[in-house]
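Got a structure for you, questions after.
Heads up, one of the protein chains got dropped from this complex, but the rest are sitting where they should.
Going in written order, the chains are labelled A, B and C, and every chain counts its residues from 1.
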Amino acid sequence: MIIILRPHSTDADVRAVEQRVREAGYEPHTIRGEVRTVVACVGDESQHASLESLVSLPEVDNVLPVQRKYKLISRETHPDAAVVNAGGVAIGGPALQVIAGPCSVESREQILATAAAVRAAGATLLRGGAFKPRTSPYEFQGLGDEALALLAEARAAEGLPIVTEVLREGDVDKVAAAADLLQIGARNMMNYSLLERVAATGKPVLLKRGLAAKVDEWLLAAEYIVKRGNRQVILCERGIRTFETATRNTLDLGAVAVAKRECCLPVVVDPSHAAGRADLVLPLALAAIAAGADGLVVEVHPRPAAALSDAAQQLDFAAFERFMQAIRPFVAAAGRRLSS
Amino acid sequence: MIIILRPHSTDADVRAVEQRVREAGYEPHTIRGEVRTVVACVGDESQHASLESLVSLPEVDNVLPVQRKYKLISRETHPDAAVVNAGGVAIGGPALQVIAGPCSVESREQILATAAAVRAAGATLLRGGAFKPRTSPYEFQGLGDEALALLAEARAAEGLPIVTEVLREGDVDKVAAAADLLQIGARNMMNYSLLERVAATGKPVLLKRGLAAKVDEWLLAAEYIVKRGNRQVILCERGIRTFETATRNTLDLGAVAVAKRECCLPVVVDPSHAAGRADLVLPLALAAIAAGADGLVVEVHPRPAAALSDAAQQLDFAAFERFMQAIRPFVAAAGRRLSS
Amino acid sequence: MIIILRPHSTDADVRAVEQRVREAGYEPHTIRGEVRTVVACVGDESQHASLESLVSLPEVDNVLPVQRKYKLISRETHPDAAVVNAGGVAIGGPALQVIAGPCSVESREQILATAAAVRAAGATLLRGGAFKPRTSPYEFQGLGDEALALLAEARAAEGLPIVTEVLREGDVDKVAAAADLLQIGARNMMNYSLLERVAATGKPVLLKRGLAAKVDEWLLAAEYIVKRGNRQVILCERGIRTFETATRNTLDLGAVAVAKRECCLPVVVDPSHAAGRADLVLPLALAAIAAGADGLVVEVHPRPAAALSDAAQQLDFAAFERFMQAIRPFVAAAGRRLSS
Partner (left out) sequence: MIIILRPHSTDADVRAVEQRVREAGYEPHTIRGEVRTVVACVGDESQHASLESLVSLPEVDNVLPVQRKYKLISRETHPDAAVVNAGGVAIGGPALQVIAGPCSVESREQILATAAAVRAAGATLLRGGAFKPRTSPYEFQGLGDEALALLAEARAAEGLPIVTEVLREGDVDKVAAAADLLQIGARNMMNYSLLERVAATGKPVLLKRGLAAKVDEWLLAAEYIVKRGNRQVILCERGIRTFETATRNTLDLGAVAVAKRECCLPVVVDPSHAAGRADLVLPLALAAIAAGADGLVVEVHPRPAAALSDAAQQLDFAAFERFMQAIRPFVAAAGRRLSS
């Protein structure tokens, strides 16, 4: 920690701050500048109390941390990239994985047809919402338990591991029983009790970035899971909320690049939610591959105009097949391969 | 719903869209403009399926809703302002209520001293965190059950109703037993299953606005609670996340004014979290009163520099006493009174 | 400046950084922490070259400035609040000033009628756009020179000093001849050559905050003007751009409070542009007064529905008269008075 004092601080001010620093378990080193005085505090910030509370002292202008707050996932401690195994599919390894499927599971026909179509086109995991967090209580909330059973049937039919979102702590066990990869949605990224509950299942977790989450907050959410002993975490960038309304969200590929440098976890990208419109899914997916993403999450529906949620951004089967062809040269340029 | 077709749409395009509109239960009225064709769809959007999915049709450029999605809390259906009773204190009536207390309950001495001090200064409810959602898993997470017991003790001692946050569905019953007003934090505003669980207790709910929630999303979150039969909802604006870093969040008083016009629920403001620094709490509180807030949430701590969370923004007792004096003329200017 | 080195930096790394620091005119003080090494650099940052470029060295993780970059307007050097004299009206003194008038000057009748109406209601300066910056080249761009003449006529008729925006460096002299207070619009806050050109006229300047300007960038824009020898600068907060669309912009009253603490200049607030709708102008104006604003800028038009620009947010004469009555108790609560 670095403590910056207010201008014209007196010797007594400085001594008062130094005293507080020692009480908190750090060794103060004071440097008197021409205009400002600075107290550098030596000590491991992860072992002692935080000094940030000292900003409330009248003689202190600012307190600046110098260490990262996440450590279990940090590249400083884990220089090598982690690979997460989701139902036999390796995410974060040499192959780029495509997770595809409908926004919501709507019927047996819909999910089985989609599973077959996305597998044929080259997807390696099947997504589908059973429990849907919807902004309005009057919108379709998902088929729930019935959807979990349909996803299991689709897995049996096509052999694709299943990704689905869990919303409630009380649902964690049944969703974990049905899914190979548990999704935490953007709205729940800071629902730490859900994160800890999901961590306890030992299943891999797909952690979507919150709409307004800074990169370090996203990594700290992952740290919550890893701290509970579950290292199987995949980060998923899906666009952040900004002033721009031409797209549903603003895809932040800088965050993907930063996350890959800062932590050891795989990072995948969901261009469907970022774009919010089908015609932009491909260019954003290509950009994500080029920026270093380890995988993609793409919404696919047999008949998007009849979808019960997120109709505007889902690809139909033909479009998804073209999509899978179109990404190939970029996957190769990135030095990777598709699994299939 | 208004459907805007792409330029140069053909008669066949228009008929295809009209057909879809009828299938969804609406009556289409088509107006061919000089450049664009528009299909106005007559029908109650709250009774029929949404037409938003039609935006995925190639001939459609945009689909615009014309109705508000919330209805139970809307001023259109409830022109009169609702008053919420929290442990005997009326929020939304002629008196402006001040909810005060520490960010976290840290000890028996701390919470009892604070309860006495804030009551003496004129606060009418006591806040205090028992379960704390913290961005880092290494930060103080609250005293939990012990804090609930201490809050109950403080209530008994000072007679102030208790406000405290509930984080986990599994904790709802015990927190509801201890608290008079259940707080949903900003991170959980879109945790709809928690909202529904809290609604079921029948206790009043303080619903904080999410960091990136638009006003209509905030009102729809309230609608989730009211739809479950619990009309005792108080909205709380506490600043949104923007590019500005001079304050911890950006207090959005326009949202307070909009919420008061759009819905019948009381709206309170938390200047402490918006400011993130103690010296700005008073000017933001005054502004909130002037903008029409029904109450304030203010963090108070016996010794802020020793606080285990949010040290920078908490007022000490003397500052809170000055605060309560300073707000008086603005409360009067707003045509309201303080309870005490 | 504080320089934070990467973890595991060697003695050679540290010496290399210290050498650079000395070359730039500072004295390095190195503190080796348990995890990180920090180099505090003693020297006046306003006298020596910036050390921020050192962040490009591979051994450096971050460089943090510890001094404010503005100094001529800083409270550190100017503890007392400045008062700006705009055509005989004192802004920043005990009286709260109301600047009112149409978005655009549209006709002789319109501006004369508005001048009479706003003066009668208690406004002390008249605003009106002669040159309008419009997002679309197909929208009304203002009457230009004709509007300047009409504003002069209105000043002669009603005795109110004139506020109008200047867009082009080539127009500065003629606008300065016609106006008592030169407005720099939000779009031009970072048009530094225009700021310097306006500074040179010696006329007072109303500097609107840019849509995406942080407080320190706003203050540095003011510093550009003051550095040219013109201390007559008034800051104007008018809302920033955020994700929220319920209001045209998000009024940031925290920025008003911060600006008042950080610098000596008067700060006024434009609730009309922040709200973007007439019914929210009053609550935001009241909030601005309570937050400490030294004045208000309010758009008034004889018949808003016929206005050539910003129709939605302009008040008609009756509404403005009610507005002026409604602000009185809040002006008094703030310990101020209206001029009239």
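Basically, contacts are C-beta pairs under 8 Å (C-beta built on N, C-alpha and C of every residue); 3 or more make two chains touch, one makes a residue touch a chain.
In this text, all values refer to a predicted model and were calculated from it rather than measured experimentally.
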item: Residue, one of B:10, B:245 or B:325, that touches the chain absent here; value: B:245
item: Touch with the omitted chain, as defined above, among A:146, A:173 or A:279; value: A:279
item: Candidate in contact with the missing chain, chosen from C:155, C:241 or C:273; value: C:241
item: Contact footprint on chain A, counting only the chain that is left out; value: 212, 214-216, 239-240, 242-247, 250-258, 261, 274-275, 279-280, 283-284, 286-292, 329-330, 332-334
item: On chain C, residues whose C-beta touches the chain left out of the figure; value: 20, 46, 50, 52-57, 69-70, 133-139, 167-170, 187-188, 190-194, 210-212, 217, 220, 223-224, 227, 241, 277-278, 304-308, 311-312, 314
item: Chain B residues touching the omitted chain (full complex); value: 2, 4, 7, 29, 31-36, 38, 40, 42-45, 62, 64, 66-67, 76, 241-243, 245
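The definition used in the following text is that only the chains that are shown with their structure count from here on.
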item: Centroid-based (C-alpha) most distant chain relative to chain C; value: A
item: Cα-centroid distance, chain A relative to chain C, in whole angstrom; value: 38
item: Computed distance of Cα centres, chain C from chain B, in Å; value: 30
item: Chain centre separation in whole Å, for chain B relative to chain A (CA means); value: 26
item: Of all residues in chain A, the ones touching two or more other chains; value: 241
